[in-house]
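Up next, chain A:
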Amino acid sequence: MFLIQFFNALQFSMTLFLLAVGLTIIFGLMKIVNLAHGSLYMIGAYIGLSVWTYSSSFWLALLIAPILTGLIGALLYKVLFRHIQTADPMRQVLLTFGLIYIGLDVVRIFWGTMSHSISAPNLLSGSILILGEPYPSYRLFVIFIGIIVLIFLYFLIEKTKIGAQVRASVDDPEMAQLLKIDTDKILFYMFALGCGLAGLGGITVAPILGVEPGMDMEVLVLTLIVVVLGGPGSLKGALTGALIIGFVDSFGKVYIPQLAQIIIYAVMAITLLFKPDGLYSKS
Partner candidate 1 sequence: MRAVNYNPKLRLQIFLVLIISAIVFTIFGGYFTRFFIAEIAILSIFAMSLDFLAARGGMVSLGHAMFLGIGAYSTAVLSIDFEINLILTTFLSLFIGLIIGVILAYFIVFLDGIFFIMVTLALGEMFNAWVFTSDLLGGSDGISGIMRPDLSNLGLDIYNPLIFSFYTLMWVLFIYLLLARITDSALGRNLDAIRQNINRVSSLGGYTKYYKIIAFSLSSGVAALAGSLYVQLNGFISPELTHWTVSGEGLIMIIVGGIGSLSGAILGASIVHIIQHELSNIINWWMLIIGVLFILIVLFMQDGLWGLIEKIKHKLFRINFK
Partner candidate 2 sequence: MILDIKNIYKSFGSIEVLNDVNISIAKNECIGIIGPNGAGKSTLFKIISGGLRHDSGSIIYNNNNLNNFSNEKRARLGIAQSFQKNSLFPEMTIIESIMIAITHTSNLSFNFYSLMFNNKEIYNKAIEIVNQIGLKNYAEQKSETLSYGLQRQLELGIAIACNPKVLLLDEPTAGMSPLETQSIINLIKKLSLNYSIVIVEHDMEVIYNLANRIYVLDRGKIIFNGNVKDIKSSKLVQDRYLGQNNE
């Protein structure tokens, strides 16, 4: 029983991680929070829904949804964000807030207000025995995707030239500009990547949680808490925060449902008291 809860928590953590890592990289690089990040998660799920509905292939949906979401992100960047990069960051954040409203209605216009669901592909619709207990393979798959993304991002950020440029831009933007790092291009690619990851989060979670309007905000709140906990711009922070919140929330809901919310509040409050910039902040 405990084992099942453990893997559920891990799966939830991985989903949170997919969302938080995109948001935190954008926050670290651009000093703004894209409040519409949850909307991109939702749109990814809906795009996946359509692809799956018309092609009957989950794998195709899994491939296309993040790519299209990333492209939408790229478009948003080119049209909106690039032009107000120098403006007061608060205004940029307010802008993303407006996007939430737009995203919600766009989804309602194209897909209606009912909730939908996607079935997991045949390959993953069974269960695997872990220490004698059957556990849904699909959830293991979600964990697997999370780990792959983690490894990919680790290599990208720590081991490649582009990654070094990203790290430089986060740590010291002025120096990065002096070193002739093309910060605009970095921002563009990272923003699109972050959005794509949100879309990936959406489509991978769709067979578990379903697809409905309003799924954007439910996940946004916990994602924001993860980013606040982990500190802006930190891959390690996103992972740690996702694991903490994922486990507290999952186990909390099962064993102490009334207190689960409060514990998350408390974790956030205590962290903010002692480390106002997050666990792995630059200060």
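Selection rule, in plain terms: all candidates are chains of the complex that A comes from, given by their letters.
Definition applied: contacts are C-beta pairs under 8 Å (C-beta built on N, C-alpha and C of every residue); 3 or more make two chains touch, one makes a residue touch a chain; residues count from 1.
Nothing here was measured: the structure is a model prediction, and the numbers come from that model.
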Of the candidates 1 or 2, the one touching chain A in this complex is 1
What residues of chain A sit close enough to touch candidate 1 in their complex?
-> 27, 31-33, 35, 80, 84, 88-91, 93-95, 97-102, 104-106, 108-109, 217, 220-222, 224-225, 227-228, 261, 264-265, 268-269, 272-273, 276-277
